[in-house]
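One chain of protein is taken out of this complex; the other chains stay put.
By written order: A and B. Residues from 1 in each chain.
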Amino acid sequence: MRSGLKGKKQNRLKMNRRTFLKLSVLTGTVMGADQIIGRFDSPSALPLQKKTQESYEEKWIATSCLNCPARCAIRVRTVNGKAVKVTGNPLSLVSEGKICPRAHIGLQVLYDPGRIHSPLKRMNQEKGKGIDPKWVPLSWDQALDEVTTRLRSIRDRSQSHKVLFFSGLNTMSTEDMILRFADAFGTPNLISGNGLDVETEKSGNWMADGHYTETAYDLDHTNYILAFGADMLESSKPLARFLRKWGKLRREKPNRTKVVVINPRYSVTAAKSDEWIPIHPGTDGALVLAMGNVIISENLYDRDFINRWTTGFDSYKKLVLSQYSPKDVSKITGIAPEVIQRIAREFAQTQPAIALRGKESIAWPEGSHTSYAIFCLNALVGSIDIPGGVIYQENPRYQEMPLLVEDDMARRGKGQPTLDFRGTAKFPAAKVVTNQIPESLLADVPYPAEVAIGFNSNFNMVAPSTERWDKALKKLPFYVHISPFISEMALYADLVLPSTTYLEEWGYDHSPPGSGFAEMRIKQPVVKPLGGARSIIDIIFEMSKRLKGGPAQSFVNLGGHSESFVKFRTETLMPWKEFLEKGVWLGKDYEYKKYGRIFNTPSKKFEFYSGNLKSLVSKMRKGTEKDFNYLPSYKEAKFLGDKEKYPLVLLPYQPLLVVENGSQNYPWAQEIFLPMHGIGWDTLVEINSETAITLKLKDGQLVWVESPFQKIKAKVKFSEGVHPEVVAIPLGQGHYSYGKWQKGMGVNPNEIIGVDYDTISGQAAFFNTRVKVYKA
Amino acid sequence: MPRWGMVIDLDKCVGCQACTIACKTENNVPHGSPEEQRSRREIYWNKVIAVTNGKYPHASTELIPMPCMHCDHAPCVTVCPVKATYRREDGIVMQDYRRCLGCKYCIVACPYGVRSFNSKEQEEKEYHRQDLPPDRSVWGPWPFPSRTHGVVEKCTFCFHRIDQGIKEGKKIGEEVVPACVEDCPAKARSFGDLDDPQSQLSRLLSSRGWVRLREEMGTKCKVYYLLK
Partner (left out) sequence: MNLTFTSIEGKSQGFWILAVTLGALSVIGLTCFMVSYIQGHYVLGTSNIIPWGMPIVITIYLIGLSAGSLILSSLTYVFGKKEYRSISRLAVFLAIVLIFGAMIGISLDLGRPEKGWRLFMFFIMNNMRSMFAINGILYGGYFAIGIFYLGFIFAEKSKWTRALGILAMCWASLVHMGTGAIFGFIAARPIFYSPIKPFEFLAAAMASGLALLIITVVSVFHFTKRKFDRKIIFTLSQMLLVLVIILSVIVGMDKLTHLYVPHREPALWLLSGPFSLVFWGLQVGCGYLLPLLILIHPRFKKTIKGVMIASFSVVIGIFGERFSLIIPGTAYPLPFYPGKIEGFWGAAGSFPFTPVESLMSIGVFAIMGLFFILGLKHLELLPLNEGAEQTPVPAEKG
């Protein structure tokens, strides 16, 4: 035992030394390892990021955006030939170099996996929703030959007016080319999407001052903004300008601009404004005339301006004082008379003030008169052509193109009546009545169409009552669609030509309206066109060459292809190299108070009693002049659908993230589509919570929204921001033609809207359809 | 040492969400899908929340952009076991993808919900830039690409811009700012040094009343909101 113990002791000693050695070696290794690991693991190293940024080629290219008609100037960064970032161009003053979220989404527009890469020919002659066209690729030469052969044969038969051109969202340069092509070819039927947008804004302006254009506002100096149905922060154009100026007006000047929003719906603009006044849909005209009543009866109007530069004021005064007292109007609009009086006083006493119109107040059957009335409110307080008021947009004067070579065929064609009845007794002042086309095509009135070419158009999604568009497109004997992807309209095409997106093409652009002074922006390719895409300008050059005769001759001496065409048109304004680098040309400073020469009216003054309209109506509708109203006025809107069966009024609105190029296949836009509701990828039927409860609905359940014409199904959302008699549904979803990120998502409220027009301007009415909502 | 912070003016903010999208393009953040939104797996480095109060016609909705708050007493920094998230000297709370094991403790601890777990191996095309992480062709010292599925990511105040800017001697807060600040159309967001009394940031903070979100959490976050 003793030996055992001794042995154990010795063992223990040995063990101790050995253990000590082992321990020290171990510690040393661990500490050494720690140092090695530590170096690699050091937070400041991040070698991976450095590694990937070693050798690459980076370029910043100035161009402009085209995800909406504002066409803001942008700079795009490309790395190794791939576009990776979009940011604003500080040289652009319309938005002070800022851009809206849609500009960033341009990257997804460019690299949209659903783009087509070659011309496609339809093999399945059956056309319709959900029917597979069985596209077969063909070469550009084959495609262009097929198109131009048809066009040539139509010309040879002197039927050139039977060709229809649809123009969606295109660059100004492309629009100029399409117009020239239509003129040279000999068809008066150039149908733009303007008839679905804000034609009533233009007609309202024209009735007052003779400018059939959108309104520009000198936002930098405004102290009061009264927005009638204008979603300034969501859909007014140019949006980026409103977004930038909002920040400036609210906190970057000594007097904070007050913003009051009048809208049946609590929009983003209303949420950010100082006051939201919900109004009964379609009654903005009455409200604005009541405000006129208050301003006149309290002597708050700008006497100097009224006396010196307006006519017809006495008739206007008589009208508003006799028929539009705040008390009477309060019953019509649902707004308390004290509120009307207060707002009117604030508007008149906070100088300078502007009254803004938006689609939601003027795309109605009597929209022109409402638009006129709202515009007149600006004149009442003298906010015409002054700092902080309504101003008149100057446009860049591009170099004149050589005279058009108009041959007999062209002349004959252009002399024919148009398919949309613009400028006729039906729509006397209209420049385009987009939504009339389906009726004309289906009834072959005034004549049947033979060929149509769509340039980035998607009218069977964005026009009211989409079903008849589908029928009309189906009926067309031959339809060529030109866009980067298969849009809903392209589903009815016989031939599809892939055009470039705006990031791959040459062009020039300007914002209509902008900031008063002229501003021109370049479009230049930031990457080489993807796949087999060609720009529309180049396509037109090609087509004109193959057509020979007048059309071909009208397109020589224009450069021969898009880059030279743009250079030709812009080099008189700015040296080409400088334009390529800077991307923006600014015109001379804006000149205010041009009262002597700015009014294109019979009296050469601002007219409260529209002489322009009177002379037009006398010409068009001889004998009925006396029945017409030439003053800004309000007439109770005629709704489609009777109140008993369809108790609610449909209000389709456009959220900011709707990309207006005809596709919504962009995940960055889709995932945050409805910011006020924290939801994306879907459409919501927004109803006042009280109304919804009386309808026995549950928040979040599927409901049918049925109009006298169609019905759609979506989830309902109880909202505190909707007028009790209104159903608000966002536009932009409901695509069905292509796209992993949009197909089958949401619904399109345009499907259930009925057909109605403001007869003066031809503007399609969007907001006078009644609906009923019930559980699905 | 500067202490970087951000000020968001809720009166100037127009609720356009350009900040959310600009951040995604700048930092190669993957987009989501309808299923991912339903199952709450979408990744946002900057989100805009809508908060409603009131009843018709006195409804009110606030649209509030929320980037990572880069708190001075960040709960996420306290709970990360492997120092994958740590507070840099200049105040930015960094995210080291190489160390992150994806234990998600930081997501549980963050009171602002600004952290996202990358839960799926994105298809190549879904990241819009293949030259930035995550990129499977870039292998570091450890045999795995760093920013891949299984790690947590969040807003970094665009530290890559700031570091590059400091190297080039530019003024941070004026010439060099994070992408969300640069691309805010209303100029509602400002970035700068909170410790510098002369910076635009400090001047903004002394001009009006400000709040920080969830002040009671004691995180001392460095994103301040100026109220309407």
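Operating definition for what follows: contacts are C-beta pairs under 8 Å (C-beta built on N, C-alpha and C of every residue); 3 or more make two chains touch, one makes a residue touch a chain.
Source: prediction; values computed, not measured.
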Candidate in contact with the missing chain, chosen from B:83, B:171 or B:228: B:83
Residue touching the undisplayed chain, where the options are B:110, B:162, B:177 or B:205: B:110
Those residues of subunit B which, in the complete complex, touch the missing chain: 36-43, 47, 49-53, 61-62, 64, 66, 75, 77-83, 86, 99-105, 107-113, 115-121, 144, 148-152, 213-214, 216-218
Residues of subunit A in contact with the chain not shown: 30, 34, 37-38, 41, 674, 676-679
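FYI, only the chains that are shown with their structure count from here on.
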Chain centre separation (subunit A, subunit B; CA means) in Å: 31
Footprint of subunit B on subunit A - complex, ascending: 40-41, 43, 46-49, 51-53, 56, 79-80, 82, 84-88, 95, 98-101, 104-105, 107-108, 111, 113, 233, 240, 242-244, 246-248, 250-252, 266, 268, 271-272, 276, 278, 656-657, 667-669, 671-672, 675-682, 688-690, 719-724, 741, 745
Complex interface listing, subunit B residues touching subunit A: 9, 11-18, 20-22, 24-26, 31-34, 37, 42, 48-50, 52, 54-57, 59-63, 83, 86, 88, 94, 96, 98-99, 125, 128-133, 135, 138, 140-142, 145-146, 160, 182-188
